[in-house]
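Moving on, here comes chain A:
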Amino acid sequence: MGLVEIATGKVLSSFSVFLFLTILLLVVARRISTSVLLFSVQSAIIAAEVFATGFRERLAEAYVVGALILVIKVVAIPRAFFGLVDHLKTSHDVKASTTPTQSVFIAAAMIYLSYAAVHSYGQSVHVPEDALAASVALILTGAFLMVSRNKALMQMLGLLVLENGIFLAALTTTFGMPLVIEIGVFFDILIGLLLMGIFTFRIRDTFDHLDVSKLRRLRG
Partner candidate 1 sequence: MKIAINVLQALALILGGPLVRGIVARVKAFLQRRQGASIWRPYSDLAKLFRKEDLVPPTASSIFRVVPFVLFGTTICVASFVPLVQPSALLASRGDFFLFVYLLAMGRFFLSLGGFDGGSSFGGMGASREALVSSLAEAPFLLSLVAVAILASHADIAGMVAWTMQQNIFNISAVHILAFTSLAMVVIAETGRMPVDNPTTHLELTMIHEGMVLEYSGPRLALIEWASAVKLHAMLALLVALFVPWGMASSVSVGAIGLALILYCAKAAPLMVLLAVIESGMAKLRMYLVPDFLGVASAVSALAVIFTILVKR
Partner candidate 2 sequence: MQLVSIDRAFVFLLATLGLFSPLVLVASQAKRARILAIALIVGSNVVGCFVAALCFWRESVVLVDFSSFTPFPFALEIDRLSALFLLLICTVAVPVAIFAVSYFGDHYGKERRNWMWAFFSLFLVSMIVVVTARTGFAFLVGWELMTLLSAGLILMEGDSTERRHNVFLYLLMMHAGAAAVVASFFLFLPYSHSLDFASIRTASGAVPAGTRTLVFLLAFLGFGTKAGIIPLHLWLPRAHPIAPSPVSALMSGVMLKTAVYGFVRFVFDFLGGGPWWSGYAVLSVAAVTGLLGILYAIAENDLKRLLAYSSVENIGIIFLGLGTSLIFLAHHAPVWAGLALVGALLHAFNHALFKSLLFLGAGAISNAAHTVDLEKLGGLQSRMPVTGATLLVACCSIAGLPLFNGFVSEWVIFRSLLAGSVLINTKAQVLLPLTVGVLALIGGLAAACFVKVFGVAFLGRPRSKAAEHAEEVPLAMRTGLGLLATSCVGIGIFPGLLLRPLVSLVQVLVPGAGVPPETVSIARVIPFAAAIILGVSITAALLKRRERMVRTWACGLPGLTSRMQYTSTAFSKPIRFVFSSVYRPDRKIDKLPTDQPYFPVSITYRSVRTTSYEKAIYRPFAEMILSAAHRLRRMQTGNIQVYLLYIFLTLVLLLAFLRFQK
């Protein structure tokens, strides 16, 4: 028992550090598969966080949610991504429009920013500041990935990271939303990813590339 308690505490206190690590790695990753793997790890950390919270707050629902994360985000989605990469026969390059150095500095700035942003809120809401900062940082990173990566797949990944951030925020502040809603959200994300997958195929078929920055026929 004591061991479990200690482990829970450790997880809760240290997971944000790991999350920051994944963030930094994500922004410098050059290959799609690396990024997907990092996303998987990130999701796993969050899943651990969910389980830990569920254990500490005695929430049965949290276990279900945690399991869902494990199944969907840690396993299913990364697998689907790998499958997509294979099927699309596209290069593994993420096609970043920023250099890795820039990216790292931007990511660091974002982490700092998120601490700065959370500082005032954290005190008013009484939640662990680290966790909230991590979630904000995740949101920002997701946004950054979507804006700076030209590959359609990386945009999807950015969206997922962003969504992870939102989920984490919900988790740390309110211990998650009601289960039905949570499941609905998961369902939506799944369908959304499915559709995005369909569209990546269509983009590949019609344009022979997956570079979204070149989709500029419609403008003005």
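On how the list was made: all candidates are chains of the complex that A comes from, given by their letters.
Convention: a residue touches a chain if its C-beta (ideal position, glycine included) is under 8 Å from a C-beta of that chain, and two chains touch if they have at least 3 such contacts; residues count from 1.
Here the structure is a predicted model, which means the values were calculated and not measured.
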{"item": "Touch-positive candidate for chain A in this complex, from 1 or 2", "value": "2"}
{"item": "Interface residues, chain A side, partner candidate 2 - complex", "value": "97, 117, 143, 146-148, 150, 155, 212-213, 215-220"}
